[in-house]
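One protein chain omitted, others in place.
Presenting chain A:
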Amino acid sequence: MLRYAIKRVGSLAISLIVASLVIFACIEVIPGDPASFMLGLNAQPDTVAALREELGLNASLATRYLSWVTGMLSGDFGTSYTYRSPVAEIIGDRLWISLPLALIALGLTVLIAFPVGILAATKRGSWADMSVMGATQLGIAIPNFWFAMLMVLLFAINLRWFSAGGFPGWENPAAALKALTLPAIALALPQASILARVMRSALLDTLSEDYIRTCRAKGLTQRQALWRHALRNAMIPVLTIIGLQFSFLLAGAIIIENVFYLPGLGRLVFQAISQRDLIMVESVVFLLVFAVIMVNFAVDLAYAWVDPRLRGRA
């Protein structure tokens, strides 16, 4: 297990270095100057030049890359061009919304998908299975931003149970959780539909394996065979999907964040791109890449945990 983990850490480090280079190169070549964006249509050329100097945009690419990377190693992501405050602080604030939102949405996803997927697999062909298949098909097909708008219409405008959006801050945890409820549901529904289907098919695959028949022949009930043997073996594809979904929920909530005007990471990066706040974009993208790589790392370790055969193979 230890050797497996060390090898994984090595490939993780290489992935991060390559990612930082690619991100920096891609973002620096986007046309558009942050200084002229900030100063608008009436600014004089010498003013733009003065601002470029102040922002440190006149340094060479290599110098800027090195100072960015070395800064990040010590937790200093630099200063945002537009907000003019430390990037790390701004990202930290936004993470306090995006991370809980992703976790709640993932929790909901698992809570819905597991029972539903297991039910459908065990009652294969029954009306319960059929309705699960139908409902999940619908769940995947409905765009989540549209579903979000319907929820706003019903729960915020007509019933007035929730605000239409916004985030009151964590000083009031109950209000904060309430503000994240509708967005989390909107995010979770399609993901739960996907996961329930994966769960169902993975479980059906393992339930038809020889060892399950052996278990049944030994005298285990179907329920016992399912819980003791089938479920654990069906977890590999399910864990892979959960890992991908978490990364998606963390980075892919841009549209839902806009619908509910939540000040999360997605909206931050969206604004930063249009304002050419390059250092902000680079740092957020790098952070997301880092998160994805870390989640994959955790999933790899989880594989090894559920399937001991993988420990020797890596």
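Quick note on the criterion: a residue touches a chain if its C-beta (ideal position, glycine included) is under 8 Å from a C-beta of that chain, and two chains touch if they have at least 3 such contacts; residues count from 1.
Just so it is clear, contacts and distances are computed from a predicted model.
J.: Since a chain is absent, check the UniProt entry for it and pick the matching name: "Tryptophan synthase beta chain", "Glycolate oxidase iron-sulfur subunit", "Peptide/nickel transport system substrate-binding protein" or "Amino acid/amide ABC transporter membrane protein 1, HAAT family".
T.: Not shown, but named in UniProt as "Peptide/nickel transport system substrate-binding protein".
J.: Considering the whole complex, which of A:20, A:275 or A:296 touches the chain not shown?
T.: Of the candidates A:20, A:275 or A:296, A:275 is in touch with the missing chain.
J.: Pick from A:71, A:100 or A:165: which residue touches the chain that isn't shown?
T.: A:165
J.: Which of these touches the unseen chain: A:32, A:107, A:143 or A:173?
T.: A:32
J.: Just checking the interface: what residues of chain A touch the absent partner chain?
T.: Residues touching the hidden chain, for chain A, are 30-34, 36-44, 46-47, 50-51, 53-54, 82-85, 90, 93-94, 149, 152-153, 156-157, 160, 163-167, 169, 258-261, 263-264, 267-268, 271, 273-276.
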